[in-house]
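The structure appears right after this line, and notes come after that.
Below, a portion of the complex is reproduced, with chain positions unchanged.
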């Protein structure tokens, strides 16, 4: 799960990593109040996941209330990365002498945590790597062991930061490591880590990816998800029912249900390649019960343009009879107005087909055949 | 035999008394797999489908010779179960469990590597050598014996591809579902190297997914000539543009430019590997090689 900047900064504050004074505003009124509290000049940062807001011209400054009002209204009407801006973070504007970059991330290929530091920050890490390779240091860490301050010193020394200059980075980087390892993060990035003219370090941005799988022992994940609204809230509620639901295209008209991430992705692909407009990705996971299948169908009904539902199941750990029972329940309970095209094969497929036949659905055997029926009718 | 396992591999089922563990133990036995023992802490002394259950692998190994393990325990106990299998020196350790926290997976993958043991998964369907043994949860009837190896980051999509191959007369030497989590034991490049020296395997199908960089690394191996066997690739999710979200446990977290389907497809094409758009195009592509 990608955290919003304001969620990430909430965690920073909890661990004692310095951030600019500020709060997130849901509307103009709140924004004015926050700005009055922290004092002008302020910066307005739309809360959108995905980064690169600066380039999109979506970060604004305000010297006074008038500027705040104008900018807030403009930002509220923006669509960034296809999403409407719902929350705007209002923060005290910080004077910047220099920008650094620091992050911890799990390197999936090497199965190890890695520390990345650069004496140049403020632009995306890929750009830093391309422009200033000699100012970037990457250090693989032991997943079992502790990170020790000396490791950070060595890294800083390698990019030409020595002495007292190096010393002041230690507490922040150690706290970022604490956050990263204790909260079991996939990415914990501060970019830029700003140095003020007074020599203080402040985390101006927070880019954090949490591990959804750790939710059972990491309560903040549940809390953040529960506090979010909109489509993300739907995706979260689906997840609570064991469904991986992602909206791909709010305008799409074909609802997709599959079992297994790969098969579901391939189903989305085949529908699109045949000329259809898939609306979503919905993986019912392994060994889905009838109940879960029924809930999956119900979840699709949230898509406003839905015209057809394509259910593509290859039973392995999933049993075809359970799938069929779930689909029958959905038909009976949900007052479905759109047709359902089902492809069913694998474990206990004969029983599954029989159950579906009783409610008038003839399940397909092959994915391609079923997909053609979905797209071309 | 193919790689990693064969008909004589003796297997312990960890989490044998659970719903999935018990169900698939039955199917594996029916397929011909030599399941010799089960382990569920707290259930030692009972039996599942005629297989004796023990509290610990240590207890089981006092009574049985065991080579490999398949793990069905819930995600919050998976780290313990995998460590137990590692400490017992079992290999491969097939981790079916989905939803394991990635920090746990990182720990057990490193531990297994340091001891030279092979982990398949987690969140994977397992490994099957058709007509010999199945240490996994795949529906056995779609696989047929032959000389095509399939390695895949996907679960059900693997069955799909195996079925299409089988229907088209292309049997399999071995099929490995490597699992959909971002950190995994056996990777595509590692599996490729094993297959390169496997006399049973003549051709290879790689089923990739968006996210991660293994497909790119695999393409690099082929380009450098370390893998010479004819290979076909398919990338699931190639039409998906939305970034910043994770598609299920697909490991499909896209960071920056890395892991995008275009990059993967391009890497394979540059290595001379045909990349098909649909699973059902795989048989023709294989035959043309």
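Chains: A and B, in written order; residue numbering restarts at 1 for each.
To be clear about the criterion, contacts are C-beta pairs under 8 Å (C-beta built on N, C-alpha and C of every residue); 3 or more make two chains touch, one makes a residue touch a chain.
Since the structure is predicted, the reported quantities are computational estimates derived from the model, not experimental observations.
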Counts per chain label over the entire file, given a single displayed copy of each: A x2, B x2
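Note that in this section only the chains that are shown with their structure count from here on.
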Averaged-CA centre spacing for the pair chain B and chain A, given as whole angstrom: 27
Contact footprint of chain B on chain A as seen in their complex: 1-2, 49-50, 81-82, 106, 108-109, 111-113, 124-126, 143-144, 181, 184, 186-187, 209, 211-214, 216-217, 244, 246, 248, 258-266, 268-270, 272-273, 281, 283, 285-287, 313-318, 345-347, 366-368
Touching residues (chain side chain B, partner chain A) in the complex: 19-20, 24, 75-76, 96, 98-103, 105-107, 109-110, 113, 125, 137-139, 142, 152-160, 163, 180, 182-183, 187, 207, 209-210, 212-214, 217, 236-240, 242-253, 255-257, 277-280
